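Missing here: one protein chain of the complex. Every other protein chain is in place.
Chain nomenclature is as follows: A, B and C, assigned in order of appearance, with residue numbering initiated at 1 for each chain independently.
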Amino acid sequence: MQNRTGTSLTLNFRLLLCIPIMALTGCSGMQSALNPAGAQAGRISGLWWLFFFVLTSVYVLVLIFTIAVFFRRHRSSLPLAPELPHPPRERRAQTIVGSAVGVTVIILFVFLFAEFATGHSLQEQPEPGALQIKVTGRQWWWEVQYQDPTPSRMVTTANEIHVPVGRSVQFQLQSPDVIHSFWAPNFHGKKDLIPGHPTTLTFKATTPGTFRGQCAEYCGFQHAHMRFVIVAESTNDFQTWLEQQRQPGREPGDETEKKGKEVFMSASCVMCHTIQGTPARATVGPDLTHLGSRPFLGAGTIPNNLGHLGGWVLDPQSIKPGVHMPQNNLSPGDLRALIAYLESLK
Amino acid sequence: MTARSVIDVSRLPSTEMDHRSPIWWGNNLLLVIETTMFGLIVAAYFYFRVVDFHQWPPPRSSHNPMMLVPNPALTIPTINLAILLLSCFPAYIVDRACFRKQSVVVTLNLLITIALGMICIGLRFLEFKSLQFRWDENAYSSVVWTILGIHLAHLITGTCENALMAAWALAKGLDAKHFRDIRITTLYWFWIAGIWVLLYVMIYWFPRW
Amino acid sequence: MKHAVLILASVLLVSCKREERGFRVSPPSANEAMQGLRISTLIPGPHGTNDPSKGNALELTGDRGTNQPVHNDYEENAYAMSEGSRLFENFNCVGCHSHGGGGMGPPLMDDKWIYGSNPEQIFATIEQGRPNGMPSFRGRIPDAQVWQLAAYVRSMSGLASKSAAPGREDHLSGKKPESSTKTQSPKDSATPKPR
Partner (left out) sequence: MTRTSHLQIRDFKGDIPRADAEQLERVWSRPKGLLGWLVTTNHKDIGKRYIVTAFIFFLCGGLLAALMRLQLMKPENSFLGPDLYNQFFTVHGTTMMFLFAVPIMEGMGIYLVPLMLGTRNVPFPRMNTFGYYIYLLGGILLFVSLFLNVGPDAGWFAYVPLSGPHYSPGKRVDIWSQMITLTEIAALVGAVEIITAVFKHRAVGMSLNRIPMFVWAQVVTSFMVIFAMPSIMLASGVLAMDRLAHVNTHFFNPAEGGDALLYQHLFWFFGHPEVYIIFIPATGFVSTIVETFSRRKMFGYLGLVLSLVSTAFIGFGLWVHHMFATPVAELGQGFFTGASMLIAIPSGIQIFCWLTTLLTGKPQLKTPLLWVLGFIALFVLGGLTGIMLASVSLDLQVHDTFFVVAHFHYVLIGGAVFPLFGAFYYWFPKWTGRMLSEGLGKLNFWLFFIGFNLTFFPMHILGLHGMTRRIYTYVVESGWGNLNLLATIGAGVMALSVIVFLTNVFVSRKSGVIAGANPWGAPTLEWGTASPPPPYGFLYLPTVQSRDPLWSDKDSPVIVGLSNTKREVLNTTILDAMPEHRYELAIDSIWPFALALAAGGSFIGAVFNAWAIPIGAALSFLVLSLWFWRGNEPKFLLEGIQHTPSSPSHPSKRVLEETPA
């Protein structure tokens, strides 16, 4: 079962096995290494099933021998006299053990070659036309920046990545504070973001869908809530999304949204956040230009709707204790206006 | 255990001077531990050199005029190395005299070793300045100061141990057991001198090559 | 034996106060007394409608805060002061004060204080702003963060507890970290001539 061609062969085995596991873990296929949606994750998943079946059969064999001891037991309570060595039996045992070790060595070499083949295919350089995305891991959220030769067409967003299906994407990973680890299990393995060591990760989405990723290296209080959404979609869907993200922040429509913008500009929001097209340009916190279009708030912690946004703005510490966003005491009127304005930024 | 035959060991010697005594093994295991520690810190030194620095040692901007190539000075360190190697000779005499149990020769040469040891410690405090950097300026200065600092700790420990042995020899005289102990401390002193030769070459000459 | 236990208990109490990670703790109570008038017309970010002093003349007579000293217990809390040092950079205080050595703004790590070195005076300075370019951050920075900044500013000249002060930062080694700064006993000094 050479892993590159064998992926289809193991596919039906996998479905057979997946169903019981799926039942136990609910619909968590969105962030799972067993449900590949990218070329790289597919190869790794193929290698996984190769290892899984071979090692499970080895384990069953060892279990059989271990249980066999139960059947050869002697029920005498007093310690029996130790046996004298029995040369022919010893020699037979030596041949058995020797062959078992030989089989182990062969299996290990098969694994080693399978690993090197998969590993090498994962490392190959991306095609020249790869999409460049710079991902900066900060303490407890992801800053995502789509690179573009002309700086004005660059898109900065947070905790949300859209990738076109069928085109390889290269992520430039860096971290200004502590070690994080960028991991979208459905597409590729994880890569650590180490301060002082910028690195890259390349993968190509194959099946469209909405998936999840998470920081995999312990990075402080809210390491648990440092998640991001990764959406694989068709090329033109991706282009429309990117174009929409390039627009500056929508002007407030009605009166409350205008008041909301005023509140935003005069409260503490302006000290940390950016809304393109408005004087708010601070880069401490995430870019809120298209906050309304995002599915989640607080790096994948709570779904993005009016109620949650209000709770989040007033007291983020009760939702994500330790997060660097302070509590804000706003009057209810200001709060309602602010939220209306922020949700209007589609 | 109804044992019939017996091995009478009462006539065997009671202490041994060389590798047969357990203390010799204990001391050598300590030296293996310390050598591993120094080996790892040397590995860290080369790790910084290869991975993190383009110029080794890095230019020193906090000093004006700015020192582009702040190679460590050579005079005091070389003198210090010479004295440390010089102190190995009286230590060797002590070692041989212990076998012949000549306590006067042992005590005298031990005092010489201690004196030279104290000179080495004094020079080491001057040697820190020849590194051109404070310890908290960058990773290069941190690792170099740490190497000198840990070796200084060994110099002080070795000298104090020798002083303790000399005090015991002067106060209470030396029996076989204490001759063996003195052999152990001189062995430790040989190791301190030996390891410094390697570290000296690495710290003071490697940046120049 | 009893004294030993008492001393030990007090030491332990101090240590666990230093280590408190207060995420939702209410700041010291002095902030109502500190309202006073806004002295500087400079305000970070665009002018919002609800800034009372938008456009009106500069009142130099604003009080400099009540005279009885207020104890800012953030100065014994390591987490609060490390947040203070993070905010000191995020809110671009380094733009004028650099890392305490001063630049456009006066140095903060020396012993000369123009507007007073007590915690509530530093709080007032940040809240109300000061002439010659110190903006007023009232409404812009929540009070808890202003108190954290005040604690960090005091630790720059060694006035806060040394064991809780922030250690070396992962930046270029410009200056000694606050935990190793010698305590500079504060001295008042006149307002420098505007440059």
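As a working rule, a contact is a pair of C-beta atoms (placed from the backbone, for glycine too) under 8 Å apart; a residue touches a chain by one contact, two chains touch by 3 or more.
Fair warning: this is a prediction, and the values are worked out from it, not measured in the lab.
Put simply, the missing chain touches A, B, C once the whole complex is considered.
Of C:Arg21, C:His71 or C:Lys187, it is C:Arg21 that touches the chain left out of the display. Within the whole complex, the absent chain has one touching residue among C:Pro44, C:Gly139 or C:Pro177, and that is C:Pro177.
Taking the whole complex into account, chain C touches the unshown chain at residues 12, 15-16, 18-21, 23, 78-79, 81-82, 162-173, 176-177, 179-180. Of the residues in chain B, those that touch the hidden partner chain are 1-16, 20-23, 25-26, 29-30, 32-34, 36-37, 40-41, 44, 47-48, 51-53, 58, 135-143, 145-146, 153, 157, 160, 164, 168. Touch with the hidden chain on the side of chain A covers residues 21, 24-28, 31-34, 41, 43-44, 47-48, 51-52, 55, 58-59, 62-63, 65-66, 68-70, 72-74, 76, 79-83, 85-86, 89-90, 93-94, 96-97, 100-101, 104-105, 108, 111-112, 114-116, 118-119, 122-123, 139, 177-179, 181, 183, 185, 188-192, 194-197, 199, 212, 214-225, 227, 300-301, 321-322.
Criterion: only the chains that are shown with their structure count from here on.
In terms of the distance between Cα centroids, chain A is separated most widely from B.
Note on chain placement: the centre of chain A and the centre of chain C lie 40 Å apart, centres being C-alpha means.
Once the centre of each chain is set as its mean CA position, chain A and chain B turn out to be 51 Å apart. Of all residues in chain A, none touches 2 or more other chains. The touching residues of chain C, counted against chain B in their complex, run 168, 173. Residue ranges of chain C in contact with chain A, taken from their complex: 21, 23-24, 44-51, 83, 86, 90-91, 139-142, 144-145, 170.
Residues 177, 195, 221, 262-263, 265-268, 270-272, 278-280, 284, 315, 317-318, 321-322, 324, 326-329 of chain A are the ones that touch chain C when the two sit in their complex.
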